[in-house]
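To start, the structure under review is shown below, and the notes come after it.
Excerpt of the complex: some chains, original placement.
The letters A and B name the chains in turn, as written, and every chain counts its residues from 1.
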Amino acid sequence: MSEIDFINPEPPFFNDHDEVSDETFEVLKARCLKARELSYSPYSKFKVSCTILTEDGEFVDGANVENASYGAAICAERTAIVKAVVGGKRKFKVMAISGDTKSVITPCGICRQVIREFTHQKDLKLPIYLFNCDGSLFIKMYLKDLLPLSFGPEDLNAI
Amino acid sequence: MSEIDFINPEPPFFNDHDEVSDETFEVLKARCLKARELSYSPYSKFKVSCTILTEDGEFVDGANVENASYGAAICAERTAIVKAVVGGKRKFKVMAISGDTKSVITPCGICRQVIREFTHQKDLKLPIYLFNCDGSLFIKMYLKDLLPLSFGPEDLNAI
């Protein structure tokens, strides 16, 4: 995304990683980049990965899993999330995403919706770290800025 | 959504309907509210409707269509969009959405993604009109503010 200033970003872009130590940041980045190898994407040929750091310190890796019926494709973010959730981890500290692209990519709307379901942070400030293909570019965004005015569990209760 | 000031909204909220005449606005609202009756939602009991005004002046109504396998549900917005698209209308002037709720609702992430695919407006400024259950509340938003930094057709081309 050419519009991002990776050096001196302005909100909703950030380039700190204050949620985690430098060491954890490097582990997260390395795992996320490597997880792209796990992608099953014979149709789009577009490998994407996601690594979640859960609140209790576990890393969970995911990658996109496509299908001959395109609508049955499950993106990297959702793969990582369902792994975490059925692993008993529903609270995420940070999510990291990387695509096979020179610049960073953002999650699709379906994934933003699924991330939203498990965003427990006040004001939906779940940090999402976006890396490009080799990790040379990095930007941080919050879920709230990717899916403003989201439709979530509370809205169904409010019927 | 209690945070919206419907009388004196500030961006990303607006309460004009400058894209259409007063008369067209009333038709759009009336159709949208009425289209909720078309909903097939035996599982959520949550009726939602969507009416599209296409660039060439046609109205297209949709409502949510659910399934015993929850993941096969298709929301009102997507129902209206596929109707329009297979009707040969891929350019939308305005989309209107209404839910069975006291306040307005916003589209889910899946629908924002599908709306995005057919947003031809510069800077993704497709106007989306949000009505509450009886049309007594109204607010306008743009797609770009509902799905910032979206992942769209261009991103796949950029691989």
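Rule of thumb we're sticking to: a contact is a pair of C-beta atoms (placed from the backbone, for glycine too) under 8 Å apart; a residue touches a chain by one contact, two chains touch by 3 or more.
This structure is a prediction, so every number in the text was calculated from the model and none was measured.
*Asks:* Count all the copies in this homomeric complex, not only the 2 that are shown.
*Replies:* This structure file describes a complex of 4 copies of one sequence.
The definition used in the following text is that only the chains that are shown with their structure count from here on.
*Asks:* Taking each chain's centre as the mean position of its Cα atoms, how many Å separate chain A from chain B?
*Replies:* 26
*Asks:* Provide the residue numbers of chain B that touch chain A in the complex, in ascending order.
*Replies:* For this pair, the touching residues of chain B are 1, 12, 44-46, 100-102, 105-114, 116, 141, 145-151, 155-156, 158-159.
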